[in-house]
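Note that one protein chain is taken out, while the other chains of the complex remain in position.
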Amino acid sequence: MKQVFKRPQALSDTVMHYCPGCTHGIVHRLVAEAIDELGILDRTIGVASVGCSVLAYEYFECDFQEAAHGRAPAVATGIKRVLPDRVVFTYQGDGDLASIGTAEIIHAATRGEKITVIFINNAIYGMTGGQMAPTTLLGQKTTTTPRGRLAEYHGQPIRICEMIKELDGAAYVTRVASNSPRNIAVAKRAIRKAFQVQLLGLGLSLVEVLSTCPTNWGLTPVESMKWLEEKMMPHYPLGEFKSPGEVK
Amino acid sequence: MKQVFKRPQALSDTVMHYCPGCTHGIVHRLVAEAIDELGILDRTIGVASVGCSVLAYEYFECDFQEAAHGRAPAVATGIKRVLPDRVVFTYQGDGDLASIGTAEIIHAATRGEKITVIFINNAIYGMTGGQMAPTTLLGQKTTTTPRGRLAEYHGQPIRICEMIKELDGAAYVTRVASNSPRNIAVAKRAIRKAFQVQLLGLGLSLVEVLSTCPTNWGLTPVESMKWLEEKMMPHYPLGEFKSPGEVK
Amino acid sequence: MLGELLLMKGNEAVAEAAIRAGCRHFFGYPITPQNELPEYMARRLPEVGGVFVQAESEVAAINMVYGAAGAGARVMTSSSSPGISLKQEGISYLAASELPCLIVNMMRGGPGLGGIQPAQSDYFQATKGGGHGDYHLIVFGPESVQEMVDLTPLAFDLADRYRNPAMILGDGILGQMMEPVELSEMLDVQLPPKEWATTGRSGGRRHVVSSLYLDSSELEKLNKRLQDKYLEIMRTEQRWESLDVEGAEVVLVAYGTTARVVKSAMNLAREEGIRVGLIRPITLWPFPTKAFESLEDVGRFLVVEMSSGQMVEDVRLVVNGRWPVSFYGRTGGVVPDPKDILARIRELARGGGTR
Amino acid sequence: MLGELLLMKGNEAVAEAAIRAGCRHFFGYPITPQNELPEYMARRLPEVGGVFVQAESEVAAINMVYGAAGAGARVMTSSSSPGISLKQEGISYLAASELPCLIVNMMRGGPGLGGIQPAQSDYFQATKGGGHGDYHLIVFGPESVQEMVDLTPLAFDLADRYRNPAMILGDGILGQMMEPVELSEMLDVQLPPKEWATTGRSGGRRHVVSSLYLDSSELEKLNKRLQDKYLEIMRTEQRWESLDVEGAEVVLVAYGTTARVVKSAMNLAREEGIRVGLIRPITLWPFPTKAFESLEDVGRFLVVEMSSGQMVEDVRLVVNGRWPVSFYGRTGGVVPDPKDILARIRELARGGGTR
Amino acid sequence: MDRKVIFFEDRCKGCELCITVCPVNIIYMAEHINRQGYHPATVTDQDKCISCGLCARICPDTVIEVFREDRRK
Amino acid sequence: MDRKVIFFEDRCKGCELCITVCPVNIIYMAEHINRQGYHPATVTDQDKCISCGLCARICPDTVIEVFREDRRK
Amino acid sequence: MLHEILIAGFGGQGVMSMGMLLAYAGMTEGLKTSWMPSYGPEMRGGTANCSVVIASDAIGSPLVTEPSGLVVMNLPSLEKFERKVKPGGLMVINSSLVKKKASRDDIEVLYVPANDIADELGNPRVANMVALGAFVAKLRPVKLDSVKASLKKVLPERRHDLIPLNERALDRGAGLVD
Partner (left out) sequence: MLHEILIAGFGGQGVMSMGMLLAYAGMTEGLKTSWMPSYGPEMRGGTANCSVVIASDAIGSPLVTEPSGLVVMNLPSLEKFERKVKPGGLMVINSSLVKKKASRDDIEVLYVPANDIADELGNPRVANMVALGAFVAKLRPVKLDSVKASLKKVLPERRHDLIPLNERALDRGAGLVD
C-alpha cells in the first residue's frame, strides 16, 4: 500500500483548538504541505496574528513570532529585512488584516516586501465572538450588526485582493476558497506558488482564502460550506488578480 | 469695472505661512471658492491634518478641528456622525493620508462616510523637512532616500486614487493638478463637485491634487511646476477614476 | 424604571447607564473582555436615535471620539488593555484640546498580548498619563456593577464640567459579572452648552479645536491652564470609601474588584480579633489624598492590587513615611484569595506596633 | 577614530554611536525634533551593510523592531513624544516577549500635538510604563551629546543582557545641538548568542516569540520572571552623578538638559555662598535610589524638570518624608533659566534648616 | 486486506465535512464519543473506499490518512 | 482709467508664478522689498492687461484681484 | 449565609442559564447575588462554567474557586473541579453523562441522571433544569419557586413557550431529593 495522503511534517501533531469544522485547520495543513514540498521548513519563519489563529505557532514545526493585532506584515518586514534569505509568511484573519492592520498590509505590499501573506477571510471576527469584520456581507447579522450589515450605515464589504493588486510591489494576488476538495486543491497550489514567488524575490504574495466560522455564523460546518459558496463567492470572486510570469 | 477675480470670503486674510510658490495656498483658495459658491460656510467644518497645512484652520473662515497625524478621516467621521447635516472635509498631505493614515482613509471610504477629502500629493514630507513619502517618485532624492528612491529597497510610489476607487463607499475619486491655470480651473470644478457629492449624501469624495514643494524639492517655484508636469503626471495620470451620475 | 432591580452584566450595565445619561455616540473596536459593551451599544443606540460605529481600530476609534466630542456630543469609547495602549496618542490630544468624553478600560492581564483575565496593571497608564505630555484623566475605579452604573453619569458630567476626558477603570470581572443593579431613569439630559464646539459657526462665531502651540510660551500657558484645572479637580473631586480606619492595626488600601476581595479578607481578620480598616479609592485620579491626610491612630498600611504594585506608589506618596506601607499583589489574571490577604494582615498585625 | 573630537548634532551622534555599537537595522518614521537621526541612518546604514526602513507609521516601526529583534538583530527606532505614544502597545509587547532593542525619544512639548521645542514631560510614560501591564524599560537620561553617545552602546548591551527594551530619553535640545564628541571606534561587535531568536530552527530547535498566556497562572509566572529581572536591574544598574551632596543646604535633582542648566544655577548659588549639591540620575529607570539612601546631612531637595512635575514623585518616594522636597518646572518647550532656579535655591536655603 | 483509509479518531471533532465529500458514501459518525467528547467519523467498508483522498483533503483536523494499493505489485 | 489688476503687494512672496502665466507678459518683480522681505510682483502697464485672471488663479497667496470693464456700460 | 456555587459542563449544556436562574432567584429573594462566567476563547470546544454567589452580606470576589456547591454536567468538569469543593459541600453529578463516581468522601454527592430524565420529558435540552432542580432542593440556596419565577426573566422571549416544560424538569429534579 502506498500512502497517498498523510499529515505534513511541517504541521505539529497537537490537536488544534479550532471549533469543529473550522477551515483554519484546512488552511494550516495546506501551508504545511507547501512548506514540506518546497523543503523550506528549516528556513521558514511564520508570523501569527491575533485572531482565532493566534496559537498557530503551536501547530507548525517552523519558527514563529506572534505579532500584535494587525501588525504581522510589519513584524514580517522586520524579520525579512534582517534575514533576507529566510522564508517569512504571515497568517492573518480579516479583522487583523483588513481592519486594524490595513496600513501594514498596504505598505508591506507597496514596499514590495518579499513575504507571503495568508489571509483568512471568514467575514467575521471569530476570536472575539462574532463581531462585524470589514468583509462581513451586506445583510449578514453579527453581534455588532444585530440587524444585518447595512451599506448606508456600515459601508460595504471590502475586497482586499482587488485593492492590493493595484500596488506595484504586490507580485502575486489571488483569491481561493476552502469549501470543497476541488477548491482546496486550487488553494494548495496557490499557497505553494505564493511561497515560490517569495523564493524568487519577486515581491509580496498574498493568498486570500474564503473560510468559514461555523460557530459565529450560527451554522453547522456543512451548512457553512454552503453559505461560503452561495453568499461569499458572489461578492468575492475567486481567481488570480495578479501573477508574475516567472512562476507557473 | 466688474470684479472678475477676488479673494473668496471663506478664506481669512491672514498671510499664510507657506513657502513662496507652495501650491498649498492655491488649493486653499479653491476650497474656499467652492464653499463660497455653494453657500455652505456656516455649516462647514474642516479638519486640518499634521503636515505643512497643519495651520489650515488659521486660513479658513469656517469651523475647524486639528486632527492627529493621519487621523483626519476618523475625526471627520466623528464629526459627521454627530452632525449629519453639516459639511465636513479633511485636508491632508501625502504623508498624512497615504502613509500613517492609510487605514483611516480606506475605512472612511469603505464605510462610505459622507465627507470630502482634499488630498495634497507633493511627493514628499514637507513639514518635517523633506523625507520620502509613499508617493515619492522612483529616483527622487529625499533626506531619507539620499541616493534616490529605489523600487527594490523602498518600494514603488503608491497611487491612492487607483486604490480608493476600488472601494464601494467611495463615490467620487479624481486626480487633478495645481500647476497651470487650466489645471487649476479643473481642480476647482473637481473640488466643488466633491462637496456636491457630499451634499447629496452619495458617499466619500476624494480629490487628489498634485502639488509642489519647492523648498524640499530644491527647485524654484517655477521649476517645480515643470517638475510636477514632467515627472509626477506620468506616474499619476489626471482624471476622474469614479464619478456618480448624479453630479455633473 | 427607577427602583426596579435588574440582573445585568457589567459591560451592558455601563452601556445602558451611558445611554440613560445622554450618551448617543459610541466608537469602538472589539476586544475581550469588554465586547458586550459595544455589542449592547450596537443594538441599543439606533433605538434611541444614536449612532454606533465599529471603527477600524482603537486608534481610529479614539480619534472619532475626538471629532465627535469636538462637535459637542456626549460620546464614549471602550476597550481593554492593549487597545487602550493604542489610544494613548489620541487621549493626549483629547486632554490637550480639553474635550470631554468617557473612556472605559476593562483591564486584562498584561503586558503584551498577555491574557484576557482580570487585572489592574494599567493603573499607572490611566493615572500618570500613558500618553506624552503632562495631562490627567479623571479616573474612576468602581468596585461593583452598581457603582459602575452610578459613576457613569458622574463621569460624563465631570468630563463636561472640566472639559476633560474621564475614564472608568474596570476589569474583566466587573465587565463580565452579573449583579443586581438599579438604573436611573432615562434622563432627558440637557447637555451643558458647549460654546466652544465646532458645529458650523454657531452664533456666527467660528470655533477651532486644536492642541498645536508652536510658540513655547503659548504652550506653557496651555500647560498652566491645565495644571490649574487639575489642582481644582484634586481639591474638589476626590472620592473614596473609608471603613474603620482610625484605630486600625492594619489599614488596607484597594480599589475595584480587589477591594471586594479585601473586604472578605477583612471579615476574616475581624473574626480573629484583628482591627482592620480600609481606604477604598473611588477616584484613582485625583487620588483621594484627603482620606489619608488627617489620620492619626493607625498601625500600618497594606495595599492590595491585581498588579505588581502601582497604586502603592500613590499611597506611599501621601503617607510620606509616616507609617509603613506594604504591598501584596497578584498578576496575570489571578484574583487574590481572601485567605492569602488574611495571611498578610496577620503578619503585619503581629509585626507592627502603632508606628 | 578614537580620540578625535568631532562636532556633531546629538541626533546624528547617537545614530553613529549605534552603528559603531553594531546596530545594523533601523525602523522609524519622521518627526521633529529627531529627524536627523533616521536621515543619518538612511545615509549610513547601507554603507555598512545595514538596512534602514522608513515605516508607514510609528506603530509599524515599533512592530518592525519587534520582528527584527525577535530575529536576533541589534535594532533600534527613534521618535518624539506623540510618536512614542503610538508605540506604547508595541513597547509593551517587546517587554513582555523580552526582546532587546533601543528606543530613542527626543521629547518635545505636549500634550497633544503641542510644539516641537524641548521638554521632559514623557518621564512617567518612559519609566512607569505608558503601555498596559507591569513592565519596565531601562531608561537613560543623558545630559550631553557625549554622554548620549557613551550610553548608546551600554543601552544595547544591557538590553541584550537582560533581554529587555532600553530607551534613551533625550529632548529637542540634545537632539538638535552640536557639541564636541569623541566616538569609540567601529566595534566589531560580536553580539551575544541569542539562542531564543527565530532565525529558522537554528540548531534544529524551533523557537517562538510570543507574549500570549491564556492561562492566568502562566501569565503570572511571566510576570514574576519579569519582576525578578527588574529587581535585579534595580540592584545592579543604577547610574547617577552626585556632586557636593553631603552638607548641602539644597540638593538639586535634575536629569538631561535640565541638569546642565541646574549646574549653571549651582555655580551662581555657590558664588552667593549657598551650599548646593546635585544628584543627577543617569538611569531614570532604574531610578538611582542608592544615591539617596545613605544621605545624612542635607537640608532639602529641589527637583527641577521641564515638566509639571514627574520625576519629583520618584524623589519623594525614595526620600520618603525624611527631607522636604520642592519642585520647579517649566513646560511647553521653555527651558528653565539658571537665574530662576537660583531664586528658588535662595528661597529654600533661607527658609530651610537642616531638616 | 490493509485499510485504505485510517481515521485517527481521537483527533476528530465530528464536523461531518468528510461525509459530504465521500463519493462512495462510506463514512458515518460513530455512536461512541471520543476523548474530546465528539462522535468521531469512521469507515468500516474499507473495500469500498476508492482512495480518492477527498475526505482527508477537506478534514480540518488531519484526522485521516489514505493509502492506495500499489499497482506495480 | 481704473486698474484692471491689483497686486496687494505685502502679501506677495515673490514666487514669480504669475509672471509665467500672463499671456501679455506685463508682470515683473519690483526692485524694492516688501514687508515680508520679498521682491513683490507688480504690473504697471495696466492698459495692456486683458483681465484674463490667469495670474490670480495661479497665485498661491491671493495677492491679486482682477477687474474687467463693464461691457454694459 | 454564603453559598459559593460553581456550575460546569460542555458549551451547549445550558450551564450559563442554570447559574443565571440561581442568581436571579437570589435577587428576587432580596439576597446579595452575583454571576460570573468563564469567558474567552479557551472555552472553545472545552468546558464552560459559571460562578454564582448568593449571600446575605456583600459579596467579595464573584469568582468561585472553592465551591460550597458544585454541579458537574460532564466528565471533564468532574475531573477539574471535584477536588476544589469545600469539605462538607455538595456536588451534583449528571450521572447520565458522567459514569465515573465521586472520589471525595468528605462532601455530599448527589447523582442525577439528568439527560435520561430530560429524554423522558421529551426534550434533551432540559437536562440542565433537572440537575438544577435537584441541586436547589438539596442545598436550598433559594426557593425552587423563585427559580421558576425567574425563568421568564432569564430565558429569551422566543423560548418562553418552553417555560412549563422547564418547570416540570425542575420539579422532577427536585423530586429526586427526599
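Labels for the chains are A, B, C, D, E, F and G, by order of writing; each one numbers its residues from 1.
Definition applied: a residue touches a chain if its C-beta (ideal position, glycine included) is under 8 Å from a C-beta of that chain, and two chains touch if they have at least 3 such contacts.
Just so you know, these numbers come straight off a predicted model, no measurement behind them.
Of the candidate positions D:Asp228, D:Glu246 or D:Asp337, contact with the unshown chain belongs to D:Asp337.
The residue touching the chain not shown here, chosen from D:Glu16, D:Glu179, D:Glu220 or D:Glu313, is D:Glu179. Residues of chain D in contact with the chain left out of this view: 5, 7, 32-33, 116-117, 172-173, 176-180, 257, 260-261, 263-265, 267, 335, 337-338.
Rule of thumb we're sticking to: only the chains that are shown with their structure count from here on.
Note on chain placement: the centre of chain A and the centre of chain F lie 59 Å apart, centres being C-alpha means. Distance from the chain D centre to the chain G centre is 55 Å, each centre being the mean of its Cα atoms.
Contact with two or more other chains is made by residues 40-41, 45 of chain G.
For chain E, residues that reach two or more other chains under the stated contact definition are 13, 36.
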